[in-house]
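Here it is: the structure, laid out below.
A single protein chain has been omitted from the complex, and every remaining protein chain is retained in its original position.
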Amino acid sequence: MPTITIDGKTMEVPAGIKIIEAARLAGISIPHYCYHPGLSIAGSCRLCQVEIEERGRRRLDISCNIPVADGMIIYTDTDLVRDVRKGVLEFLLVNHPIDCPICDDAGECDLQNYYMEHGLYDSRFFEPKVHKHKVYDLGPTVVLDAERCVLCSRCVRFCAEISKTHELGIFGHGSHSELINYPGKSLNNPYSECVVDLCPVGALTSKDFRFKRRVWYLKTTPSVCPSCARGCSIEVHYDLNHVWKDPRARVHRLKPRYNPQVNDWWLCDRGRQNFRWVDATDRLISPRIKKNGVWENVDWDTAIAELSTRLSKVIQEKGPDAVGLIASPKSSTEDLYVWRRLADDLRITNRAAVFHDEPKGEEDDLLRKADLNPNRYAVDLIGFEQKGSPGTAKEVLDKTVRGKIQALIVCHHDLSPYLESAGGMDALKNLELLVFVGCSDNSTQNAAHLSLPTAAWVEREGTFINFRGWIQRFFLAVPPMGEGMPEWKITERIAAKMGHPYKYTEIAQVFQDITKQIREMEDLSWNDIGPHGNRVLGAAKSDKPERQKSFDLAPTGCFVERVWQRKYF
Amino acid sequence: MQFPAETTERIKQIRAHFPEDRRQAALIPVLHFAQQEFKALTPEVEELVAQTLNLPIVRIHEVVSFYAMFHQKPVGTYHFQVCWNIACSLLGAEHLMEYLSRRLGIRAGEVTADGKFSLWGMECLGACSEAPVMLLNDELYQNLTEEKLDRMLKELGVKSDVYLPDAKLSEHKSTEAL
Partner (left out) sequence: MTEEVVKITSRNFDVPRANHLSVALERGAYQGLRKALTMKPDDIVGEVRKSKLRGHGGAGFPAGVKWGFVPKDTDKPKYLCVNADESEPGTCKDRLILQKDPHLLIEGIVITCFAIGIHTAYVYIRGEYHYPTQVFSDALQEAREAGYLGKNILGSGFDLEVYTHPGAGMYICGEETGLIESLEGKKGWPRSKPPFPAVIGVFNCPTVVNNVETLSYVPSIIINGAEWFLKLGTPTSGGTALFSVSGHVKKPGVYELRTGTPLRTIIYDVAGGIRGDKELKAVIPGGSSAPMLLPEEIDVAMDFDSMMEIKTMLGSAGIIVIDEDTSMVDVLFWLTRFYRHESCGQCTPCREGTEWLFKVASRIRAGRGRAGDLDLMLNLCDRIEARTICPLGAAAAMPTRAMIKKFRPEFEEAIQKATVTAA
């Protein structure tokens, strides 16, 4: 391993890494725009230049493209380097419109940040600025302000190298160079909003997030995307303290979180946009019981007691085979485990979690998986469907329609698409007991006798296991809406009421049980799963090429120490 | 929209200059052919080139918009490209541009309404010892004087009237207008 000295500190670094990466290892952030570890090197912003001394000769050069060499001495904080940074910033601000008061990027803008850190000079530019497209509709998800663009070309390289859709280019030459889409070809690919993450300034902004919230009001929590079986690592950005435009909105956006094992730096648009339902008006916020065809809100004790009584009655009169349980691969591993435990204890064999003809998403070889559920792997891993069970949720449903099942507990699913041929939700009107456990209203909830609200995934913690056996923790970002509870807690209370006390007070205890019961998870521990997750035993090896990069770039590209890293991991 | 057969043949020959997996290298020669054939590199023409070379169209447009010799709108049938760099300006190029501007009724960067003439200011054309110089379409004219230009304009049927009598070079748009 080569030894280098950087700002007086001598250290060994992996061979072949770039100076900017070695600096990061030494805890030094070198300002930059065009460099991004996930894209090819451009070397055009000239901001990352440092002084490099080799064989007695000292020169200025960019740190993003030069690999370390043994004996190299690097200076990142000399008068010359400081002047270079001031110079580049001043040049960028020459034509850059000072839009900060109306620019979404304010507060996480690399031009603002670097200017405050490395600039701090007075303007001496008195000429007319170059004007380009502003408030330009680049496509369904992104707004372009070409005047703000610093021409780092990250977005162009993303569209060429990652999404491979080639919508964006830099046209013209000199100071009239402009970043824009090919006329007529809008930025419209499944990963289009990644360019907003990549853009260090407010040139590319999200339509969805436009003017919704100032970023300095946002807090961040690490989480996992629940929209498909890839389980990309994300950050949930939320604000609980301010009311502006939409009093209900708490979660304001999702951003990808670097994970070399799952999604690198990227996130698909579908997953990114799938959070507004959390704060929507159709959330279930109270346990309720249907009395005379009308919902009545009750407290948890009442609801659990009612459920317990009616369920016990069915089991007593008709036996456990008259009970069906359709859990969901949208639930966390812990939720599924406690359901399994309860089903085992009540001897419910008619249990399943997966509808095989459920809607599938588009799949590609970047991130998206056709399976739109985050935790399918866990369903199999914890052995939810056991010997003797019908095999699929459809069969459980068929049994219910045929009258073999009298009490049905459904988690999250909307059954009406699967009941079309049987006449819709009416097919279940003869059930003695239909219990819905979920976050949001749907026609199944509507037809139920009992409705038990769960906390959405951002309102609690838990784990998902992705399609290749990679387990990750997600964390509570906002408190549960109304009376919603984590699903495993609901199940635990039902179990206790029905004579099977599991005594789980914390989810870590549930997880501990899982590690004892499930062989493939025996070497995991709740506090050690790690920010990038872990592989369960027996899982296939990664489908991603080996990467040496371990740099967590904040969405804007700065090396920012993420607060949550210390708090959660 | 298609290339004529002869051009298609020439394109094939050009592509043979390069390795098979490097067909993008044929782009600039092909764009020259296309501009000759279709007079301007419009989106339609770019689409044809993209298909011919199997390249993403955005890469084609980047090249078209970058190079000064490629026009996205047609220039005049008689395209006056007058060098206004140092050696030529030292020997009166700016006055010659003003002269042409007055005679043709357009400023640098413009095309006459009938599409017959256009006037461009150029950077160094590589004939400095014969300054001032200009290209008229593909032909180089050296050691220019007002008299020489006057003779040329007469041959091209430009009336002796003076248009834009007060044309000052400082008012000219740059040639990046088109």
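Going by the order they are written in, the chains are A and B; count residues from 1 in each one.
One rule holds in what follows: a residue touches a chain if its C-beta (ideal position, glycine included) is under 8 Å from a C-beta of that chain, and two chains touch if they have at least 3 such contacts.
The shown structure was predicted, so the numbers you read here are calculated from the model rather than taken from an experiment.
Screening A:V13, A:I28 or A:C45 for touch with the missing chain picks out A:C45. Among B:I11, B:V82 or B:L125, only B:L125 touches the chain that is left out of the view. Within the complete assembly, A:H176 is the residue of A:H176, A:K404 or A:H500 that touches the hidden chain.
Taking the complete complex into account, residues 41-47, 49, 60, 62, 65-66, 83-84, 87-88, 90-92, 94-95, 124-128, 130, 150-151, 170, 172-177 of subunit A touch the chain not shown. Annotation for subunit B: contacts to the undisplayed chain at residues 17-19, 22-29, 31-32, 59, 62-63, 66-70, 81, 84-87, 89-91, 122-131, 135, 138-140, 170, 174, 176.
We adopt the following convention: only the chains that are shown with their structure count from here on.
Subunit A and subunit B have CA centres that are 52 Å apart. Contact residues of subunit A toward subunit B in the complex are 160, 166-173, 176, 181-185.
Remark: subunit B residues 43, 56-59, 61-62, 65-66, 176 touch subunit A in the complex.
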